[in-house]
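All protein chains but one are shown in place.
So that you can tell them apart, the chains are marked A, B and C in the order they are listed, and the count of residues begins at 1 in each.
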């Protein structure tokens, strides 16, 4: 190989995949040794982490992925997938328009929650409740949104307690340490103290515990949530394609928006 | 330059832009000679066509670009831009999710209309009305949608007659031939004959006439419409950011969708 | 509920998800009964199909999902994910720009393959080899691309034989009928006869067999591939964010493209 081809090939570097004609290796493993040997969740782990998980780790990761697939057509991601599908584009593009909106507000709460938990752990010095109390007080004083707690629709998010119970079981079995679960519950308690009412952990707060306990860095919380939500996005896009419709708007046909602008006028 | 750097640089070829440190040329023109000298519509033309338009050509193209900017929040592109903007993503990404849905159904009618007009012109041999009549009959028999005619909301699309009038004026002035306007009107007449009621030309049918008269190939009809609609997409995304909201759904807060699936059950 | 709220709520209908405050049900199952009970692949199946798979079905689906996660940074989807990640957007948006390009050419071969297999099965009347031979001959005569066979990089795609072996095992175990595997091999044989050289089945041809054997309709082949490829897209986007870089271009810094357009000129 000439130095210049080498220079170009060095411009694109990766530890993830190695390829020769007839050979594909992921993180060192030949693809034919992985297919039929490991499950999809193990493959997700391998791609993101570089090594294979234990069965117990994969099971816990899988539970978090099951939890986030969908929150119905009032979630912008799902509404967009369905509307997009009636506009004459492929299912890949309908999914792209939808996944694209899983931003700081719609998809970022888990990432924020894990970063918050980790900051509490870093300052805790053995006393997690005190550290959580201080961190919550600071966040409330600064007006910072604490991601992962409270839900505008569910008084109690039915996904969170179940996920936390799985973390407890995994901690009891030695799969994870359980320290982030302790932190998250301390945050919940500190929030209740500060606000005078319970603001229960939601799915983002709970999956952040799982992803963090399993060793994923905070930015991958969002990535993992996207893999999960992509399933619902696909299911709704496909269902909409079966229902038909052309250029589906948000409101029933014949309804319109409210105009609040300038009265009628003409250009001079 | 080594052969391999050259090979790589040949992998990316373009007639559009030439660059050296301190120099940018578009289609041969230095950028500093274009800025302040030509208008934005002229620049659009130059980029897509390779040469500068006459003022009359640019004016007609501009009129078509003015016409398509927006059709309100019941259009999926606009609703998506607004919903996306409440999800914690940049205005570039809100625009991307929206522009992405300008597909065959939401953004493709102009392209289909121009291709249809051109196929009529190609078979006309002097008798455009007869060719239009035959083409319309074939399309109706095949169940093919004839893009550019009829509107589910407007009995008469107020944009179409004005655009056609501009084409007529441009034809009278010798800027364009007017042949595609003749074709489009012949299609409208043939459709009325076949259906027994008027199905008037809409904005897509009319802008297709303009783009075609100006020499743009059919696939660029969609591209030009996207440039136009991007303006409305941006305006609505920005307005939504001023209104605020988080994870805006299609229906008012507290309303939900209708579930039509399986009754409650438990996994075995 | 008033008739108008009902009208609006009927505008959005789904069999996938039912929600009340504190309750989320998918296809009739409460989410807390699914989390920790079924795996992620079972959840994908449930969302797309409406019922839970058997363990053997889920295993076979999982194998196909493992197979398609990534094909390296020379695949546009992966290159785009990596470039996008250096532009100051969230990982959700980098993934969206990438997933968006899994269109007819980059993501559609499986869908095309399954549709082709099914058309052969529909005409076979007991003689699959003859039907495959006729269908291949027709496709070649029409110049239609036969998706799922041949690979521009791999002489033999290492994923295909392994996937087919799993189908054979599943057929032997009664999990699937194996009829589409027979069709796919008949297509491969007919192609070799017609072309005079082996054009081996690739990953798309093989996963189409699996998806079809498991009862998924052709359009979901693309959707399932997107779920799979999203994993690689995420892994590469995240790795790029760790490598850093700003506005990463396709070629090494300092290299440029080749300009093939007009020589230098000035506007009149």
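The rule is short, and it goes like this: a contact is a pair of C-beta atoms (placed from the backbone, for glycine too) under 8 Å apart; a residue touches a chain by one contact, two chains touch by 3 or more.
Just so you know, these numbers come straight off a predicted model, no measurement behind them.
Enquirer: I'm checking contacts with the chain that's been left out. Which of A:174, A:196, A:244 or A:261 qualifies?
Expert: A:261
Enquirer: If I consider the whole complex, including the chain that's not displayed, which of C:100, C:182, C:202 or C:228 touches that chain?
Expert: The missing chain is touched by C:100.
Enquirer: Pick out which of B:1, B:19, B:137 or B:173 touches the chain that's been left out of the picture.
Expert: The single option touching the absent chain is B:19.
Enquirer: Residues on subunit B that touch the omitted chain in the whole complex?
Expert: 7-8, 10-17, 19, 21-24, 26, 30-32, 34-36, 38-41, 43-44, 47-48, 59, 62-63, 65-67, 69-74, 79, 82, 90-93, 95-97, 99-104, 107-108, 153-156, 158-159, 161-163, 165-166, 219-220, 222-223, 226-228, 230-232, 234-239, 241, 243, 251-252, 255
Enquirer: Which subunit C residues touch the hidden chain?
Expert: The list for subunit C reads 2-5, 7-8, 72-77, 79-80, 83-84, 86-89, 93-94, 96-98, 100-108, 152, 246-251, 253, 255-257.
Enquirer: Residues on subunit A that touch the omitted chain in the whole complex?
Expert: 5, 8-19, 25, 27-30, 33-34, 37-38, 50, 52, 89-90, 92-93, 96-97, 100, 250-251, 255-267
Operating definition for what follows: only the chains that are shown with their structure count from here on.
Enquirer: Using CA atoms only, can you tell me which chain is the most central one in this structure?
Expert: C
Enquirer: For subunit A versus subunit B, what separation do you get between their C-alpha means, in angstrom?
Expert: The separation of the two C-alpha centroids amounts to 35 Å.
Enquirer: Where in subunit A do residues touch two or more other chains at once?
Expert: 7-8, 72-74, 79, 93, 96-97, 100-104, 107-108, 251, 255
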